[in-house]
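Missing here is one protein chain; the remaining ones are kept as they sit in the complex.
Showing chain A:
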Amino acid sequence: MAPYPASDADYLKDKTRRDLLNLLEGVRGKKNLVLSQDLAGSIGLFVKFSLLQEYGVDRVFLLENTNVDSSQRNVVFLVHAEKSRQVRAVAEQIKRLQRNGNVEHEFSIFWVPRRTLVSNSILEEAGIIGDVNIAELPLYFVPLEQDVLSLELDDSFGDLYLHKDSGCAFLAAKALMDIQQRYGYFPRIIGKGDNARRLADLLLRMRKELDAEESSGLADLAARGLLPSASIESLVIIDREVDFGTPLLTQLTYEGLIDETVGIKHNQADVDTAVVGPTSVPQAQESSKAPQPTPKQGQKRKIQLDASDQLFSQLRDANFAIVGDILNKVARRLESDYETRHAAKSTTELREFVNKLPTYQLEHQSLRVHTNLAEEIMRNTRSDIFRKILGVQQSYAAGADPTDQHEAIDELIARDVPLTTILRLLCLESCMSGGLRPKDLEHFKRQVVQAYGYQHILTFNALEKMELLQPRSSAATLLLPSTSSQTGSKTNYNYLRKNLHLVVEEVSEQDPSDIAYVYSGFAPLSIRLVQCVLQKPYMLSLIRGGATGATPSPASTASPGWLGFEDVVKSARGSTFSIVQKGDDKAVRARQTLSGNNATKTVYVFFLGGITFTEIAALRFLAAQEAPRRKIVICTTSILNGNRMMDAAIEKGTFAKTE
C-alpha cells in the first residue's frame, strides 16, 4: 500500500470528481441531470457546473421540484439510495416521464453512496428496475476544508437521537474504512458515547470481514490483510450525545456566528443582497457555485466561505469580539499597499504593481463582503434580546441557579423571539442541570404551546425522546459525581465543569491561551474530552493548578487512551472505550524503523452526530499547538448548530387550514 502524498481532502475531491465524470461519460450524448437538494451542495463542492456541461449535462433539476422535463432523451438521477423517500420520488418521476413524454427516455440512476437492497425493491415494486441503468457513486466523505471531512448527512442528528436510527454510523464506518484501507488501520480507537462505541464496533467488524474477504488462501500471513498504519496515531470518536450542551450555546466565533445568523451550508451562506451588495463579482465566488437553477428572488446572494478566501481564513476561527479589529487592520494594510503605486518609479515597479492588482481587487471585494457581514451580525449582537439570551446562556454554562433565569425566558417568549431560541435555552438548562423541575417544565410547556401553537406538543415529545429536555428525576443523584461503578446515563456538567475546568474566567479573545475563547469563557466539553486524550499534561495542570497560564507542552507523550481521566470521563454520558488494533508485531516494527518515529502523525477526530464551527475552531486551536508533531483531521456526520438540533424536533405542521 503506497502512501498517498495528497491530503485526504484532495484525494477525496479528486476521486469523487473522477468517479462522477466517468459515470456521466458513460451516458452517451446530452443529458439532463436530476439532483436531490442535499446532494446539489455537496456536488458543487468539487465539480463546477461548467465542467458538468463539458460532460454533456444540459440542464440540472432538483429532485424536490419534480419538474424534470423531456427536453433530453437521457435523464440521469443522482440521489441518495439510503433515503427511501428520495428513492420513491425517483421512481415516481421516472414513471411520470415514461407516461407523458412522447420521447423515449433513457434513464440512469447513480445511487449515492451505494446501491441498496431497499432501493432495488422499491424500483422493482414500481416496475421500472428493468428500464434503468443503475450505477453507484461512492460519495462518503465530502471534504469541506483541508482538515474537515463531513458526510454531509443533514438529517443525521435527528436520525441518531430522535429516530434512534444508526444508519449514519454505518456510513461513517464505511467512510472510515476507506481511510483505513488507504493508510492502514487506526492503531488505536478511543471514544466516548454509546453511538461512538457502536461505530467502533462496526469498524472492528468490518475489519474482520475485510480480512476474511480480501485475504488469500496463502499460508504467508504477512502478505495479506492490512497493517496498523504508521502515519496515523489514533481515531477519537465523540458521540454528540455526550455533550449536547455545547452546541446549544450561541457560537461566538465569526464563522459560528454567521452560521447562527444566516446559516452556512456546504461552505456557502445565503446572504441578503441588501447586506453584502449584489452579485457583481464574476470570479471566485460565482464560478464555484453549485449547479443550481438561478435564484428566483434575486435578493439572496451566495457567499463562498472557505479557505480560498484568505481574509476569511484569518477571521473564521477568531472570537467575534476581535473581528472588527482584524478587519480594520486589513483595510489599512490594503490601503497602504494601494498607495505603493505612487511610490513606483520605474516601469518594472509599476508592472509589478499591476500584476498584483487582481489580488488586491479580490482582497478588496472580500474585505467589503466581510465588513458588511460583520456589521450585520453586530447589529444583531448589540440588540437587547441577543444580550438577554447570551446572559441566560452564560449563567447556565457557569452553573448558577437556573431558576433565576426563568423570568427572562418568560419575557423572551412574550416578546415572540424565534421558537428555536427559546427551546435552545430550555434544553440548555435541562442538559446543564440534569433536567428541569417538573413544575417548571410544565410551566414552560404551556407557555410555549400558547405562544407558538399547540402543535408543539409534538415538539416537546420529540425533545424528550432525544433526552434534550427532561423533567429532573431525582436531583440528588445527579449533582453528585457518579459512582465509579456505573457509566452515566446523563452527562453531569456540574461535576465536569469543575473537574475538566470548563469555565475559564479570564479569557483573552485577542490572544487566546485556551479553547474557552470560542464561547468567551466556556470550553466545550467535547473538546475537553479530546484534550484528555491528546493533551494530558495540559489538562492535568489545568485541573491541579486551576491556572490558565500553563501552555500545553508540545512534548506530550503518546497517549494511551483515557489514562489518568478514567474516573472523570465516567461522569459524561455513555460508554468509554479505548481499543488497540493489533497487527503483526514484526511488520509494525519494520514499518516504524522505515518511516522513522518523528514523522507527523495524524489524529482523526470523528464527531458522530455533528460538530459546530466553534468546536472546529477549538480543534484547530489544538492542532496549532500540536503541530508539527500531530495533524488533526476533523470528521463529522454533518455541521451542526443549536438551531439545527432544534429543527430536528420542531413540528412543522400547523393547525391553519391547508390550501
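Everything that follows uses one rule, which is that contacts are C-beta pairs under 8 Å (C-beta built on N, C-alpha and C of every residue); 3 or more make two chains touch, one makes a residue touch a chain; residues count from 1.
In this section, contacts and distances are computed from a predicted model.
Asker: Absent chain per UniProt: "Ras guanine-nucleotide exchange protein", "Probable vacuolar protein sorting-associated protein 16 homolog", "Ras-related protein Rab11B-like" or "Nucleoporin Nup43 isoform X1"?
Answerer: Answer from the record: the omitted chain is "Probable vacuolar protein sorting-associated protein 16 homolog".
Asker: Tell me which residue among A:208, A:333, A:351 or A:582 touches the hidden chain in the full complex.
Answerer: A:208
Asker: So one chain is hidden, and I want to know which residue out of A:198, A:370, A:424 or A:490 touches that hidden chain in the complete assembly.
Answerer: Candidates A:198, A:370, A:424 or A:490; residue touching the omitted chain: A:198.
Asker: Give the residue, chosen from A:18, A:164 or A:333, that touches the chain omitted from the document.
Answerer: Reading the full complex, the residue touching the unseen chain is A:164.
Asker: Hey, which of A:398, A:451 or A:503 is the one touching the hidden chain?
Answerer: A:451
Asker: For chain A, which residues touch the unseen chain?
Answerer: 25-26, 28-29, 73, 81-82, 84-85, 114, 116-118, 121, 130, 133-134, 159, 163-167, 169-170, 173, 198, 201-202, 205, 208-209, 211-218, 220, 223-224, 384, 410-411, 413-416, 438, 442, 445-447, 449-455, 457-458, 461, 464, 471, 651, 653-658
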